[in-house]
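A short worksheet on the structure shown next.
Rather than the whole complex, this shows some of its chains in their spots.
Labels A and B are assigned to the chains in the order they are written; within every chain, residues are numbered from 1.
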Amino acid sequence: MGKGRLEAFSDGVLAIIITIMVLELKVPHGSDLAALLPLWPVFLSYLLSFLYVGIYWNNHHHLLKAARRVNGAIMWANLHLLFWLSLIPFVTGWMGENHFGPVPTAGYGVVLLLSAAAYYVLQTAILADNGRSSPLARALGADLKGKLSPVFYLAGIALAFRWPWVAGALYALVALIWLIPDRRLEAVIDETPE
Amino acid sequence: MGKGRLEAFSDGVLAIIITIMVLELKVPHGSDLAALLPLWPVFLSYLLSFLYVGIYWNNHHHLLKAARRVNGAIMWANLHLLFWLSLIPFVTGWMGENHFGPVPTAGYGVVLLLSAAAYYVLQTAILADNGRSSPLARALGADLKGKLSPVFYLAGIALAFRWPWVAGALYALVALIWLIPDRRLEAVIDETPE
């Protein structure tokens, strides 16, 4: 019940999050290439966040497709995830405008960490409803990516205070790991009738 | 007729309302934790409003699902509700930036009260079309939550002028009451074929 509308609402929120971030890329006053140069940290943080929101949309899409139905717990777990993701434009702007300074870069990692935790809660709520022996449960298996990511985020947060660029590189690395399509979930879905 | 598109349009507006509120969380110029500190009232009001818009989306979703069809009265009642909800980002920003000052906190309560009234009008329009003996009518029953909320909002508006933080706590309390999923409506929907 109601899966369609939950997906539509989430798509709407994710589409807006991914798009309003570009508003942080303030149009420069100068008209030469030199005017664009100071924007590159903002552009880099925009690119990273675009990747992350795209990955969340992609994984959310697969996860919801595997869900049998939507109940109250899933609905609130989903809103909880959207809350943390909605803070991504804020930390993106903060990190970008401060040229990947220590505290903003750590703050970016905190929002990534809390988003990952919220995604895990949503996944757990869907698993609880589908049964531990469901195709979804089997497909997730050891869920290596899901378990490694928070470790990388925590490392990033800690390292940000001394080597913020290393933290940024760690965040980018996690994004690249997730870019590889989730074959486990895709496999399940091919078995699931639409 | 047309239920799908009414839901899609409402989802779009609610998704935008919930997301543009984050634009009020202005990126601070400083790059240390001290720069974040002055933002906490804005963050708190954002959190509260995110909860409220999420609750409205959730209830709207259940209500529309229980509706048999959409007529002109329902369409306009829905737009009327969206109008008051669209003012939430404005009063959220006003209350947050003024650190829950008396008048802004009362104003926030006024928008909550008018949104609740508009929701009641929409619910009445849908009930009028479904019949007083419909499963929806039976499910709503005494509608205790719906009747208590305006009392709390009115109390909050009155108290805001002297103890604005008490008013804020009252608004948060109503949100928590609503967070408990509406089992009455969920029960009806399980009986209703999709």
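FYI, a contact is a pair of C-beta atoms (placed from the backbone, for glycine too) under 8 Å apart; a residue touches a chain by one contact, two chains touch by 3 or more.
Remember, predicted model here, so these are calculated numbers, not experimental data.
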- Task: Going from the 2 copies shown, figure out how many the entire complex holds in this file.
- Result: 4
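By definition in this document, only the chains that are shown with their structure count from here on.
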- Intercentroid distance (Cα basis), chain B paired with chain A, Å: 26
- Message: Residue numbers of chain B touching chain A in their complex, please.
- Response: 7-8, 11-12, 14-16, 18-20, 22-23, 25, 27-29, 31-33, 35-36, 47, 50, 54, 57-58, 61, 65, 179, 181, 186, 189-190, 194
- Message: Which residues of chain A touch chain B once you look at their complex with the stated criterion?
- Response: 1-2, 5, 8-9, 12-13, 15-17, 20, 23-24, 71-72, 75-76, 79, 82-83, 86-87, 89-90, 93-94, 97-98, 101-104, 107
